[in-house]
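Okay, so here's the structure we're looking at.
One protein chain is absent from this view; the other protein chains keep their places.
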Amino acid sequence: MADVQTLNTVAVGIDPVADRLSGPQGARPKRVLSRRNIFLYGTLIFVAAYYLVPLYVMIVTSLKGMPEIRLGNIFSPPVEITFEPWVKAWATACTGLNCDGLSRGFWNSVRITVPSVIFSIAVASVNGYALANWRFKGANTFFTILIVGAFIPYQVMIYPIVILLREIGLYGTLWGLVIVHSIFGMPILTLLFRNYFTSVPEELFKAARVDGAGFWAIYFKIMLPMALPIFVVAIILQITGIWNDFLFGVIYTKPDTYPMTVQLNNIVNSVQGVKEYNVNMAATILTGLVPLLVYFVSGKLFVRGIAAGAVKG
Amino acid sequence: MSSSSGTATRRPSQMFRNLNAKIASIPMILTALCVFLGGTVWTIVYSFTNSKLLPRLKFVGLDQYERLWSAPRWLTSIENLFVYGILSLIFSLVIGFLLAAMLDQKIRFEGVFRTIFLYPFALSFVVTGLTWQWILNPDFGVQHLVRSAGWESFTFNPLYDQQIVIYGILIAALWQGTGLIMCLMLAGLRGIDEDIWKAARVDGIPMWKTYLFIVIPMMRPVFITTLVIIASGIVRLYDLVVAQTSGGPGGASEVPAKYVYDYMFLAQNLGQGFAASTMMLLSVAIIVVPWAYLEFGGRKRG
Amino acid sequence: MKSFKLFLASASALAFSSMAGATDLEVTHWWTSGGEAAAVAEFAKAFEATGNKWIDGAIAGGGSTARPVMVSRITGGSPMGATQFNTGRQAEELVEAGLMRDFTDLAEKEHWKDVIRPASLLEGCTVDGKVYCVPVNIHSWQWLWLSNKAFEDAGVPVPTNWDEFVAAGPALEKAGKIPLAIGGQSWQTTGTFNVLIPAIAGKDVFLKVYQDHDAEVAAGPEIAKVFKAADDARRMSAKSNVQDWNQATNLVITGQAGGQIMGDWAQGEFQVAGQVAGEDYTCLPGLGVNELISTGGDSFYFPKLDDPDKTAAQEVLASTMLSPATQVSFNLKKGSVPVRGDVDVSAANDCMKKGLEILAKGDIIPDTNQLNTEDTNNQLNDLFVEFFKTPALTPEEAQKRYAAIIASAD
């Protein structure tokens, strides 16, 4: 009897139908305090600690004053909590003559990320759809090139892209950067969407064709509404990728449009006398805040979206 | 019906079949041809020149390659990438899978654990590098902590020891990347038919055996996606090294992508950078092209 | 001022609204440390006094992070108004490709040839008889900065030359000090070695190796002596776990390290920290052995622009940077020597005065940036960063590789 009750308590909170994809399906547990569970939770908690330490260190350090950092070790909690490093990182840290911290970069990052995410996903989803359902001659060759492109280090492509953007006159513009992000996001995103659309029953696509829907009608009316989970995955991946980008941000923009990461680099590397670790850490957390929030809020959707098609073959 | 049933219509031009699909694929075709293929060809052509700051078509044969393969730094870079690549591949897969398997045991607080394992992926390599540089710093990081706890001879300073610096980078890379791998694996495990577990239990097969011989082979597509993600990350390793060690100490943690960047832009020797790029592209091509062609090139489905 | 007025006239003729007023001019540079930022502020102040606006495009992380960005932007067709490069060969190809603006007219009108000294500075800016850049300061590498406090703590007198410094090493170490601070960035290790050459082997050897690229000398006994000295430096710096040059300087300022071989820009850091030359720290030009200095420095280049307002503003900026008042205020903050010989530098501190004296005597050598291509410098960086951090790499082995690099240099 005890076993049954344990099972029930474990199952509480997991809606067996709605959460089919995210609910556990592995071997089932036996008893809460069995040796196996102690081992399981022990390991998980230990590993979780390893993953959390850097975040802890970042937060703790950012709340300390410089004298305390010089004396204590990095793991001890702050004796005296100060928010000054945060204020400085956000509003007054200097790079050269500009002393407005990360605040300017934040809006630049938003301005870069939003159109880049929308544009790159729009292009990649149409690609994936065309590849999965329309398969015109040669399509797979282009796709193969694209997948190989996923392995090309960005550094290798900087120069050709400088030339490309110069030739089409978009160098140094926001749209230039949007195109660069779309190009480098394309391989993985296209793979993602192609896999997802391939897993949609082909008969659905055929039915729509018999119903008279063309390429775009099928995309917008049939495929798009069904692809929401994978769109969530793509949006999360792109927001993090583009928000965190440094290389393209520094090379393909100008100082007044520098994204946050470039300013983070400027703050961290603008050593004025001693390294202000507390300010650096605060700046680091501030820069990572947007993608972190995205993950904390939509982590569950992320796993579900991946399960819904990204990993099918 | 004016057209009698005897008339034959000619096969329309292939150009205009699926015209909309082709138009919609123009961005992809342009990217594939102009950027990836074009950029590659361009890079290879200029690797045979002595271009300095600006690309110039003054061919010098294989000079750049001879210099490349006699540069100690390039050899170190290759060796580092090799060590890092193999270890990163193994550890990412193993840790990612083990974590996913543990989370798949109907545990409590699954969401909490999952979020904890996944959040580092939201942080950039630059942030990851800075944080781990800070934690691994012998003067106030882990080593300092253990020493001040009484173990005076304890030494753990991977970022300042040439022999083990690449492992210091690996620690940070795994911290950042294994969460995503775990997520993919978890999704794969959730896609396994529950009947498999029932069958295995009825047959009395131990759990580890079920995973090893039944579940993992069934997860082939997941492993392929994972492999693409891990492998492309390995070749691109750059930001993390720059943020953590800048290639130091004494060039012991140099990687090929950094060699490319440094010679192209710092040394203002494009030819040398392109030669290194070409070597990287070549090794990628040797490994990836046959696989990608088999996986995506053939006419599947139907 | 004639051409400037011409520009103004044409500009205002084109559009009334765009008067000479506030033209934004973006200036990129990698001066982000405390002393450097203060110096840049002087430029900005002087430029804004002319009614224009200085848009600061600082890129942190040193020239190695900043230069790729600058070059990409200029070649990518999205140039800034003006940009810093080291005086020397870094921008050579950009000039040859016709991307940079020619300032010959302005130079003749303002008699740059007469006021800028040494002449080698303007020569660095001249390609085919035309002037393409504005040298703004003279930096020399050949300085040993010593912490008086560190030696006091170790109970030894402050050394007066390199040999005494090496001899004091064990005492410093005993007192828990790092004898010699060197940052982990590769250019610092190369710089250290390049300073040792004229000090140990003399000016002629330096010129033979770097000007004539004589591989035989590079493989010879004189350079072998330099490698021996570098080996000493390597031993003394083994415990220096910092990355940036100014962190290393900070070790000297705080007395944690005995000394540092670094260019005169380190002086700016001492100044920002409120330290006084002679009291808190000691500077030994030419390592106290062979008193000579190199005349490297920074120059500003002006990419060709389409906007006539900005083109006019470029001219104003160039003129401003070289004006006597700006030269003095900028260089005092930067810790460098003005490029003009006709300015009043009585406000300079002891170290800078020493430098001026040596300069006046003509004991100068060109900077490696003027002699070597960036490619060669980068290969040297690779070698020396490895040498200084790898005790297993013997001086003999390193010298062999060194000679090979010199042999292939152009």
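When the chains are written out, they are named A, B and C in that same order, and each has its own residue count from 1.
Just so it is clear, contacts are C-beta pairs under 8 Å (C-beta built on N, C-alpha and C of every residue); 3 or more make two chains touch, one makes a residue touch a chain.
The rule we apply is simple: contacts and distances are computed from a predicted model.
Here one chain is missing from view; checked against "NADH-quinone oxidoreductase subunit J", "Nitric-oxide reductase large subunit", "Peptide/nickel transport system permease protein" or "Carbohydrate ABC transporter ATP-binding protein (CUT1 family)", UniProt names that protein "Carbohydrate ABC transporter ATP-binding protein (CUT1 family)".
Residues 201, 203-204, 206-213, 217, 221-222, 225-226 are the ones on chain A that touch the missing chain.
By definition in this document, only the chains that are shown with their structure count from here on.
Contacts between chains leave no pair untouched here, as each chain touches all the others. Each of B-C and A-B has its own count of C-beta contacts, and the greater count is at A-B. Here the CA centre of chain B is 39 Å from the CA centre of chain C.
Chain centres here are Cα means. That of chain A falls 15 Å from that of chain B.
The set of chain A residues touching two or more other chains comprises 158, 163, 265, 268.
Shared interface positions of chain C, defined as residues touching 2 or more other chains, are 68, 72, 75. Those residues of chain A whose C-beta lies close enough to touch chain B in the complex are 10-11, 21-29, 40-41, 43-44, 47-48, 50-55, 57-58, 61, 69, 73-75, 123, 126-127, 129-131, 134, 136-137, 139-161, 163-164, 182-183, 186, 188, 190-191, 195, 198, 202, 214-216, 240, 243-247, 261, 264-265, 268, 277, 280-281, 284, 287-288, 291-292, 294-296, 299-300, 302-303, 306-307, 310-313. Taken in their complex, chain A has these residues touching chain C: 94-98, 158, 162-163, 165-166, 169, 171-173, 250-252, 254-256, 265-275. Chain C contributes residues 26, 28-29, 31-34, 37, 40-41, 44, 54-62, 65, 68-69, 72-73, 75-78, 80, 244, 246-247, 250, 269, 272-273 to its touches with chain A in the complex.
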